[in-house]
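Here you go, one structure.
Removed: one protein chain of the complex. Kept in place: all other protein chains.
The block that comes next holds chain A.
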Amino acid sequence: MAIDVPPEIIVDIFSKLPVKSLCRFKCLSKAWLLLISNTKFAKMHLSRTNTQKFLNYHSSSRSLYSVDYETSYQEDEVVAVKLGFPKKNKRRSRWVSIYGSCNGLILLRCQPKPYATYIYNPSINEYRQIPDEDDPGNLTITHYNCFYGFGYAQPVDDYKVVKFCTREKNTVRVFSLRNNSWKRVELEYDISKFYDTDNRGGIFLNGAIHWIFYDEGESKLVAFDLMEENFKTLPLPEGITSMCSSVGILGGCLVFIERRRWGNYLWIMKEYNVIDSWEAISMMDEDNYQFECLQALCYLKINSEIMVGLENEKLVFYNPRDETLKELASRKISYNFPYCPDVYQESLVSPNYNANSTDEGINGYSLFILHKIEELKI
């Protein structure tokens, strides 16, 4: 069976394919190689697909794993794939921390010294090292007082890495992927007392990166807007005094988990920046879970269960309807998950963002296809 399907329909079909299929189809012809590598097509694909996985660092094998949690849940076993990054280095073992994700790109930091920061897309196995900022004090920064975030500034079509350290009480450093450079932003906002037990990266939503910090004994939800490049404070539910997990994202809403003596509460901000929209789901805790990492990570598409975190090297899913927790362990392979995972969306977005944003060198049939994409008004 071979018929002449117009290229715009093939583009339409391809825009709904998994990333892995598309990487394989780069071999079809020169035109399709250019199309699938094109920034505009990557955006179109991103808006039309939603395959989420989570990324986890496994300390004993010093490797990153991608976990297909939907399949894992359905098959009742953790389905994990070892990723090609970081590359093995015999002389020096590196630890990797995950500091946030946006549109399929993930901010990673390798330690110990010399530190190195990367933007990595596990779906297409491409990475890019971020140069260290010009900061002689950088080496003295310890784990607990330095924070990272990563997000997308849509109006300027740029990805930004945000870094700030409490000892520089009014300074935030912002790296632009498009400009490939750092800049210092001086603020009136005082960040010197910010403290966070988990030290997870910020969560990107609505053009801003979000964290929950302790600020002089009080929990505070703050957002760093990537366009305004300034902090603002968002309302937490009234009466939150006890321990909070770091902020997460669930179904497009900000969430966090409040730990209480007799169980946990999952708080969801149904409407962004509206204090009255916070809703709590009680999470029964008869087994007295301690949670090495407690974080609402994702809704399962299949039945809206929530994957909440890690306990004793198992993934834990919570079903809010019948208030049950389900553990998922790996039977075949001894994976364990000692570090907090992060959810990412599969995408074609390249970390080498500034390098491939022009249509130069594209001609003939490829140009025709690209014009067809333009017409699709992405």
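Keep this in mind: a contact is a pair of C-beta atoms (placed from the backbone, for glycine too) under 8 Å apart; a residue touches a chain by one contact, two chains touch by 3 or more; residues count from 1.
Assume contacts and distances are computed from a predicted model.
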{"item": "Omitted chain, identified by the protein name its UniProt record gives, among \"Iron hydrogenase large subunit C-terminal domain-containing protein\", \"Translation initiation factor eIF2B subunit beta\", \"Ragulator complex protein LAMTOR3\" or \"SKP1-like protein\"", "value": "\"SKP1-like protein\""}
{"item": "Option touching the unshown chain, where A:P18, A:P235 or A:G252 are the choices", "value": "A:P18"}
{"item": "Given A:I9, A:V156, A:M227 or A:I275, the one touching the chain that is not displayed", "value": "A:I9"}
{"item": "Interface with the unshown chain - residue positions in chain A", "value": "1-6, 9-10, 12-18, 20-21, 23-33, 84, 125"}
